[in-house]
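Only one protein chain is missing; all other protein chains are in place.
All chains are identified by letter, namely A and B, in their written order; residue positions are counted from 1 within each chain.
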Amino acid sequence: MNTSVENGGITRSDRPLRVINSTPDAITKAKRRIRRSFRQIRTETVFRQTLMIIGLLMIVLVLGILLTLVVKSLPSIQALGLKYLWGKTWDPVQDIYGAAPFLLGTLISSFLALIISVPFSLAVAIFLGEYYPNGWLPDFLKNAVELIAAVPSVIYGFWALAVLVPIVRTFESKIGVAPLGQGIFASSLILAVMIIPYAASLGRSMIQLVPSQLKEAAYGLGATRWEVIRSVILPYTKSGLFAGVLLSLGRALGETMAVTMVIGNTSLMPHSIFGYGNTMASVIANEFTEADKPVYVSALIELGLVLFLVTVVINLIGKKIIDRFTND
Amino acid sequence: MEIKSVKYRIGKNYGFKALVIIFAFACVVPLLFILSYILEQGITKINWRFLVNVPRPVGETGGGIVNALMGTILIIICASLIAIPIGILAGIYLSENKKSRLAYWSRLCVDILQGVPSIVIGIVAYFWLVKPFGFSAISGSVALAIMMLPIIVRSTEETLKLLPASLKEAAFALGMPFHRVIFKVIVPVGISGILSGVMLSIARITGETAPLLFTAFGNPYLNFKIWKPMESLPHVIFTYATSPYDEWKDLAWGASLILLVWVLLLNIFTKLITRKWKVQL
Partner (left out) sequence: MESTIIKSRNFNASFGTNHVVKNVNIDIPRNKVVAVMGPSGCGKTTYLRCINRMHELIPGASSSGEMTINNENIYQMHPIFVRLKIGMVFQRPNPFPNLSIYDNVIAGYKLNGIKLPKPERDRVVEHSLTRVALWGEVKDSLNKKGSFLSGGQQQRLCIARAVAMEPEVLLFDEPTSALDPISTSTVEELFHELKANYTLIIVTHNMQQAARVSDKTAFFYLGELVEYDETKIMFTAPKDSRTQNYITGRFS
């Protein structure tokens, strides 16, 4: 950007500005205006660069998180190798570390929560997406379900501890298992409640996207509403509903507070859903501040790394499915 | 052509509808239980002393949670100061650059950030800020800010993407420089969407405990220095709820009610103002 005064005009090398050379007063005004324009152009460039830096910052942040997790897990990766992941014993006192109890505990509690919650999420999605998209009652339901997602997880945990666990304890004594109350089953129950909104709201959006002409074709052939849902809506939204389930799953895998307050926190391999258990997130929450040996800390971080990778992959797959669906 | 049992099909139709209605509204039941239980347990524990006292040692009565209340407010303010400008700018960047490679990866990273479990962010913030500098409120704020970012970025980007291109074009045609166009034209029109994203992110992190476990850590005393450890409402609930002492559990119920009301009000407030400020395009 060069300025030069030539031929009675002031030009910038990439964009000519023409100033009529009349009174000195006009020239000063013109110069001031041009100086302001240059300043604005400079601000504009600075602003664009700032935006780009901030965009870059997002990438740096994610890479930083990944790098931190990897670097801090290196000690345990080097010391314990890959068999850490299926090691069944977790005994920090004796320096034995095995992640299997927590991997299993996470998988069991999350999938159990998913199985319990999906029918409810699906019902909400179909109710709001197909039967009653408008009206005060559906609005109430929609807001209530969104509220479920808004309640902090520590409050879910506290309530579960105070109310759900005794109920589970009574249930367990009725069916003849050890009446512990706390355990994988209780944590799956509270998790199930917490993850309902995720599959429900995504499912509802997907169901509303079904083109009405497809539904009309089915009605025109004599189908009942249930038959239209079963043979037109559900096949059409199959992948979208699956993405919603994935989102719920991702949420369940990473949930810490409610689970840790209710699951019993044992380091032994889970042997029954009514027994105590532990998840990756809850063991990190419980033992991180007490971990004294470097390998101990590093083993916990490695769990965090696994958690990070698994939840990120699940969420990305879900998002990819949704993108493909909405751009079709 | 023989039609088999149309009555059966009609019955199945109504049966399915009934099933859907039952399951759908069954979701509201646990929510109502929880809300009413917290209200019932917490309302008796809240009084003036509760709000202005610090926790007393076990056995003494008259403890309160003022340290947690002030702590939460401070931590949220700091987190917002970090996350809001960065988040909005990032959202602007993504909405202005739909095709560049940098924007593609940046958007992907925002999506990744949204899915990272809160405890993992807490660990990372621990290594970045606590290891070198010790437990502090600011490290907790940073962790929370990282969690706020994806929500703010997303809603800013979505809001701005919905604005018609003619708005920008008109401003440019008047000779406005880019930063003026953004801040004086685009952002004001999209302010309701941006604001709702900001408020939603605040509501989200208000209740977060896991990231604060190893960052802000907790503090039995009232403390306003953000480079020192600080107590927070969700953390105090967790600590007292899992303790064996009844007086502390009482405190936890009171604190739960306050936290719940706070979060609910934030959510309701968000819904109301976004409806009021929505600009008709």
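To be clear about the criterion, contacts are C-beta pairs under 8 Å (C-beta built on N, C-alpha and C of every residue); 3 or more make two chains touch, one makes a residue touch a chain.
Quantities reported herein were computed from a predicted structural model and do not represent experimental measurements.
Asker: Can you list the shown chains that the hidden chain touches?
Answerer: A, B
Asker: List every residue of chain A that touches the chain not included in the displayed model.
Answerer: Here the touching residues of chain A are 134, 211, 213-214, 216-224, 227, 231-232, 235-236.
Asker: In the complete complex, which positions of chain B touch the hidden chain?
Answerer: 1-4, 6, 9-10
Quick note on the criterion: only the chains that are shown with their structure count from here on.
Asker: So, what's the distance in Å between the C-alpha centres of chain B and chain A?
Answerer: Taking the average C-alpha coordinate of chain A and of chain B, the gap between them is 13 Å.
Asker: What residues of chain A sit close enough to touch chain B in their complex?
Answerer: On the chain A side, the touching residues are 40-41, 43-44, 47-48, 50-52, 54-59, 61-62, 64-65, 68-69, 72, 119-120, 122-124, 126-128, 131, 141, 144-148, 150-159, 161-163, 193, 196, 200, 224-227, 229, 250, 253-257, 261, 281, 284-285, 288-289, 301, 304, 307-308, 311-312, 314-316, 319.
Asker: Which chain B residues qualify as touching chain A in the complex?
Answerer: My answer: residues 9-10, 12-13, 16-17, 19-28, 30-31, 33-34, 37-38, 41, 86, 89-90, 92-94, 96-97, 102-103, 105-106, 108-121, 123-124, 126-128, 146, 149, 153, 177-180, 182, 203-204, 206-210, 213-214, 234, 237-238, 241-242, 252-253, 256, 259-260, 263-264, 267.
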